[in-house]
Every structure is written in C-alpha cells, then in structure tokens.
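A single protein chain has been omitted from the complex, and every remaining protein chain is retained in its original position.
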Amino acid sequence: MHLVVCLKQILDPEIPSSDFKLDTQARGPAEGIASFVPSIFDENALEVALQVREAAGAGKITAISIGPDSAIDALRKALSMRADEAILIRQGEFPDLDTYGTARILASAIRKLEPADLILCGRESGDWYGGQVAAFLAAEFNYPYTALVAAVSRQEREWHFRRQSDDGWETIACSVPAVVSVTNDDHNLPRIPKVRDNMIAFRKTIPAWTAKDLGLEPQSTRGPNAELELEKLYIPQVSRQCRIIAGDNVDQKAEQLAQQLADLHAI
Amino acid sequence: MTPTRQVYFNITQVWVMYLLFGITLAVFCHGIYRHWRRWQIGRPVDRFDQLSTRLRLLLKEGLGHQKLLQRYSGAGLAHLFIFWGFVFLFLGTVVVFIHEDLHIHIMQGGFYLYFESLTLNVFGVLSIAGIVTALVQRYVRRPKRLKPDKPDDAIILAAILIILVTGFMIQGLRVQITHDPWAAWSPFGKAAGMLFAAFLSPAEMLLLHRTIWWFHLVVVFSFIGWIPYSKLFHVFTAPASIFTQSLAPRGQLPLLNLEKEDEPLGVSRLQNFFWKDLLDLDACTECGRCEVNCPAFLTEKPLSPKWLILDARESLHAQAYNGNRNSPSPEEPPPLVGPLIKEETLWSCTTCGACMEQCPVAIEHVPKIVGMRRHLVMERAEFPGDLENMVRSLEARGHPYPGASASRTDWMQGLPVKSLADQPNAEFEVLFWVGCAGALNQRSQSVTRAVAELLTRAGVKFAVLGREERCTGDSARRIGHEFLFQTLAQQNIATLDRYKVKKIVTACPHCFNTIKNEYPQLGGNYEVVHHSEFLAELVAQGRLKPREAKTGKVTFHDPCYLGRYNQIYDAPRNLLDSLPGAERSEPEWNRRNALCCGGGGGFSFMEEKRGTRMNQNRSRQLLATGADTIAVGCPFCMIMLEDGVKTAAPEQSVQVRDIAEVWKAATE
Partner (left out) sequence: MRSVVAVLIADHNEFGRTEIEVLSAGVRLAEDLGGTLTAVLLGEPPASFAPNCFSYGANRVAVAEGPVLSAYQPIAFSAAIEQVIRTIGGDVLLFPSTTSGLELAPLSGHKLGASVVMDAVGVDGKVDGGGIRIHKPVFGGKAQSLLIARKVPIVVALRMRSIAPVARQENTPGEIIKVPVTVTSPAGTWRLVDRNVEQSEGLRLEDARIVVSGGRGLGGKENFACLEELSRVLGAALGASRAAVDLGWVPSTWQIGQTGKKIAPDLYLAVGISGASQHMVGIAGAKHIVAINKDDKAPIFQMAELGVIEDYREFIPKLIEAVKKRKTSATTL
C-alpha cells in the first residue's frame, strides 16, 4: 500500500493579529515575525495516512512538497512523524506558479514514484486558502475525488471515507486509487513526534527535484488561474466602534445590555 | 585499684560468641554485597567530588539531624537520642574489643568511669526514652505519614528495646553480684541491679545474668545480621546517601546528552537511573515526611513521593540477584514506568521540591520523576493532551500559551520602553527578562508594567528583548521534554550573548531558576537576580524611596522556585517590611515548608483531573492569616492563588498582588 501526502509550508497563521503585517508591496505577508510551519490541514492529512498504515499493519508513506529550500523543515517534520520518504520540489524553478501548475507538478512527481493507492491533501492551505489543488490532482489522474474527509479505512478493495457533510457525516465507498482532501477532526490531530524519531529524521537526506527531473518545461505550468490579478491585499481596518456599556455596577450594566438586546429585537 | 571491670564475668565458652559472630558477619556481608551489586546496575556519576563539603553535610544532616529537628522535631529528638545512644554504645563495644582482644588496656581509670560507665548509661537511658517515644508515636498517636504499619517496624523497635533493657539488666546483675565499687558511675544499671537483688538470691542472679547475657548476644547478633535485609539498612545507606547527594544547584536538573545516539532518553528501567538513585531507594526509612508535605498527595492525587520510592525499591529488590548467586544481568529489569509506576502518578507532580527538602536522608525524588517523564515524552511521545498544545505552541511560537492573542511587546504601550532590536546599541545596566507569562498573560502584564515603572523611577538603565525573547524552557524541561528545552535555551543563549548581556533581573522565579542554574549547563553564564532581590537592593541603596502608605495587613507566599530551590526567603519580606504601614504576617507553612500553589511542573498548562484543587488548599492557608493582601513573587502563583482565593472566599475582598505591585501602589 502506498500513500502520498502533499504538504505545503506556510508562515505561522496563529501569530497575534497585532503582529501580522504585509510586505512592502502588499502582495503577501511580511516575513520575520512568524516562523514557518506545515499548513494545518496538511498535517491532519499526514495523520490520517499514518492511521491508515497503522490499521493495515504495513504500507509506505511518501510526503511531497513544492517550496523553497526552507520547506525541508516541513518535510523533516513529516519524516519524524514516521513518513517513510520525503521529496522536495524546488518552487523557484517555476515562475508564475498557480494552482493548476501546482497540481501538474505534483502529478508528474507522483508519477515517478511507485503507484499510489491514495493521495491525501489538506482541504485548503492555511495561507491563501486555494482549496483546489486536491481536486485538480484528481482531475490530472482521473481518479475519484472526495472532499472534507476526516478518516479513512480500507475495506477489501475499496476505500471507505468518513467525511463531513452539510448536516453531519457521510461514509463514502470509493475505488482504489483515489484522491482526498482532509479536514480536521477530534481524531486526526497530528501526533507529536518522538524525539528519537526527530533525531533520526534530521539525519535523513531529502532529495530536491528540479523541473528537469520532472521533465517539465517551467512555462508549461502556467494555468488559467495565473490570469487572476491581485487588485488589492489589505488588512481590514475594523470600522466598528465598540460601544462599551457604562455603569456604576454590574446590575446597571446588565440592565443596560438587556435594554440594548431588546432594542435589537433579540428579546 | 584502677577502675575497670572484668570482661566476660560469669561467662564461659566465650569461643561460642566468636563463632556466632563469624556467622553473623558472613550473613551481614552477604547482604551488603547483594545491595552493592544492585546499585552497580545504575549509570555512573561522580558523587565523590568536593569531599570537604560532603563531609560537612554528613556532619550537619547526618550526625546533626538537621532536617529531622527542623520539622516534626519531637520525632526528630527521639531519633537523635536513639541514634546517639547507638553510636556511643557501639563505641563502648569497640572499646571492649580493643581492651580484650587487642590487649590494649584502655578500658580503665577515668576513661572507664566517665565514658564507659557514665556516658553510656546516660545515653542508654536516653535511647530507651527515644524508643518508647517512637513506640508511642507509631502505635498510639499514629500519624498518617507513618502508615502502613508493617511487622518489621514492631520487630525493630522491640528488638532495640530488648537490647537496651537487657543491657542494663546484665550490668545491674553484675554490679550487684560483684559488689562493684564504682557502681555509682553506672547509676541506672545499679538501680536495675538493686531491683533484682530485692527478689533474687545471688545464685539466682548469677544464673539470670548468664542467661540474659547469651540472650542479649543472640538478639544483638540477629539484629546485626538482619541489618542489610530490613529497614535497619538505613543505618548505612542514610549517611551514604547524604554524603553522595547532588551538590549541583538545587534547581538544576541533570543534563541529558542528546548527541549520543544510543543514550536512552530518560528513565524507563532501573538501569537508566544513576547508581546514587538506586542507593537512595535503600536509604528510605518510610518516614512519610515527603508525603505529608506533597501538594499533590494532600489533594488526593495519585502521587505519594514515599510510595514512588518504595515501589521503585520493590522493583530493585525483586529483580537481579533474586536469591541465586549469579551476577545480575542488566537486560532483565522489567519496565518501571507503566507496570509499576503509573503515568498518572508521574503527571501529578508539580516539582515543588518539598519532598526533597523534608527528606532526612537526601533522597532525590524530583530528578527521578522528571527522568521518567523524559522517557514518556521523548521516547514514547505520550503525555497529557493539554501539554501537547503547550508543546506545539512552544515549538511553533516559542511560548507555551496556545491561542494567545497578545504580542510580546503589548505591555510596553504607553511606557518609554523599547526592545533591544529597536535600539541595538543602547547601554544598559541590566536586562529585564519579562518571560512568557509577563508578556502574554493579561494579569501578569500589570506586574511587568509595575516592575518597569519602578526600575524607571529608580533610574535604572534597563533593556528588554521584546519579541526576541523565547520561553526559557522551564516548563518544557519540567515535563520531561529535554530536547525542546535545550533548543529553546540555546536560542536564548545565542540572543543574550549577541547583546553581551551580563546581568538579568526577572519577575518570574521559574525563568530566574532556569537562566541562573540551568543555562550554565549549556554555556550561558549570567548574573541573575529576582525582582524582589533587585528592588530590595534599590531600596537599601536609597534609589527607591518608600513612603508612608496604607498597605495594611499583608502576607507573603514563598514561591517554590525562589524559596526552596534558591533559598531566597528574606528579600521579598524585606521589600514588604520597608513599607511603613505594612503589617506582615506569616502563613502556617512558610519558608522552606511553604506549600506549593500547584502551578509548577506543567500544571499551569493543564487541568487537575483528580482530587481537589491544589491552589484552593494553599489559598485557605494564606487566607487564615487574616491578611487583606496576599503578596506573591511569581506569575504562576499569581494566577493560581487569584483563582483559589476567589473560589475559597468569594465574599471577602482579599487581593492577590505581586510584591512589585504592592510596593508601587503603596508609593504612588
């Protein structure tokens, strides 16, 4: 059984709002304050893959990431969580990379590996929230696609996915191979790696593939999304002036608030 | 006539004694050997450095019974008598040996009268008084810490009593029969003799003397032989443990070398402990002082420091050298953590150190617990869910507060304070280390501001690291994540050295302890002071002037990491006393006996799942002083006690304030 997990390294999204700043050209976040972390839902995807392998008793997990050289850290974290192999694809080689291109590059990398039974991605990246790469990957391979999966199990020749629906949960039975996008859930919180595994991961080499290795022309990875123009990126100034309810004591304030709620027709 | 006595009066076949002694010695030595082999399972560590300091500690804590007399001193005094009685009586026997077997006739004249007769008599009686007190303590008064009663306890006390009493009987009978001219020098023996003489004829007394003499001998030899096989072994292991105790600063946990590939990460089996850790398992006399001072035990959590040690000891005695004469094989020991010592036990410890402070035989409980936590966290990655979030936050963001929406520089708003990053060439006297709580916790930010304002007022040129501060790693280290601690520490040391920091002041005792006592292990050496010390010094220098103020009734709660671990008890008290108008009282358990608030050892980041709340327990003690203000010197204590006071006494208006806040408010 071979499972492939796609990871993206992003700037830590959980820094306090007061520390968040845009870069000088307002085309993206400013670096410096936040550290780089693996995108949240991607870690859930890796955890799901690890749980599938544990249930099956055997299997191989490969983690792939497109990014700058620093993305090696996200891949090392995947290795310390016990992914078997990790591969970095150098983002710098591909100018104007959009979601179509990302899917294309990932697909050509995955084709170089042994056949995958399941490809897992996070439902959306924690920075730009594209939410498309997983579906595009399914389209590249012509595999079935299922979104918002929280748990996966193997039932004979099928995958069973437990996924979020609009009003609860659904179980989907799907043929092998397939592509899923993973969402977070109580049961797929990424495990904390053992320090020993951390130390072992540190010593492993992670290959970095170039466009040449993938047999791709850098320009050929430009897709329709590259036509989108970023008109403006800004930090919204909150225009709401909060009215603090004044009063000498708690009773008065409670009275005031109850009155306000009545005015709003809430009661 | 020279004062002396006939050794072996009325005794024949003395060779039997030598034979029995030989057997006793063999049994005794074998027992010692078995222990020795077991201790050798442990890892090497040098505990024979600084011999003069060690000797001094042995005299103070061992012979001097320092800890035994500082608390539960009645029991301590009783043991002092038993102990010294033994020492002298043993010396007395050695004198007989020298006199009789080595034919160096010292047992005569003044020495015989003053030492061999009078001194031994007095100490013999004191010893009996001690044993009787011990019997009353254990079987009549029944303090909880001595539970459970084992048959051994009764046998030991009875045996010693029998030995002492029969000793006096023998002496009494002899002085009567021989009409000893110097009987008055052994008054108690003489009295015993007179009692016999009232009821028995000389012939009966002779027989009784011989009978009791041999009986006494058998009991004594059995006693000696039994030493290595019972609690009596503490006679040797206690001084050994005291002598080989760690001389590192108290607040310093042992450094784990993470470079070595095959080094086990923490303790899962007995052989992962140092040999000293195994030795001190055998030093435990089950006195229970650790237990009844443990904040976890007192709130019904599944941790008793005493039982931790005894369970580990049971494991030590059960494996390796279990009866057969083959050498123990180190592969054998079954895992300690899990089967014998439960995870929930290990996660109930706040690392407050009260157990180690109270232990009269220098057992090192906390490093053992942390050692086992290290195994759970680093080898198995198993730890309470709350701590997972703390660890994730430390790894990603360098602080232990997941979901914190404040930034490390928020507290500076409105104050003329700038981070070193914004003014790298600024000159400063001291670096004010704010800490994660001080920067990110809403309540603690007021304390940070108070300290900054007082420093400014005193004209102190201080710098702050602002965003470049990362968690000192105390919490990571205390939960056993040595790897994360070392990572954080190395980052901080690099930053501090880059700015050439020499002196640091901090308002958090955990930061204080870690930077002062633990950073040197990784190459970071700085002069570190707690804000109470620094501010007290400023007051003494006149740079901060107290003013007449209505401070009112105040009490101080000693933080574990400032008081017990670093022996700083007076500076915060002096700081409070420097305020005219402050009426300071002491809570029941204070200074070295202070009860932990429940905030250390990772507890500030996880919920107490069992038992009652530790903070409420301590709050009740502080509220009992009648103070209107409870002064603290630690952000964890602050959070814990504010919550505890609000829950325990919601209708009262008792406030919990940092000493800096108290001082600042009183001098506005």
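By written order: A and B. Residues from 1 in each chain.
Assume a contact is a pair of C-beta atoms (placed from the backbone, for glycine too) under 8 Å apart; a residue touches a chain by one contact, two chains touch by 3 or more.
For clarity, every value in this text was computed on a predicted model and none was experimentally measured.
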For the full complex, can you list every visible chain touched by the one that's not shown? A, B
Can you say which of A:1, A:72, A:113 or A:172 touches the chain missing from this structure? A:172
Looking at A:80, A:132 or A:221, which makes contact with the chain not pictured? A:132
Residue positions on chain A contacting the omitted chain are 13-14, 16-18, 20, 22, 29, 40, 99-100, 123-124, 126-132, 134-136, 138-139, 142-148, 158, 160, 163-175, 178, 181, 184-186, 224-225, 227-236, 238, 240, 242-245, 250-251, 253-255, 257-258, 260-262, 264, 266-267
Tell me, which residues in chain B touch the chain that this view leaves out? 385-386, 389, 402-403, 405-406, 410, 442, 607, 643
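In this section, only the chains that are shown with their structure count from here on.
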Contacting residues of chain A [partner chain B, same complex]: 12, 14-19, 33, 35, 37, 189, 191-196, 198-199
How about chain B: which of its residues touch chain A in the complex? 258, 261, 265, 377-381, 383, 388, 391-392, 396-398, 402-407, 410, 467, 481-483
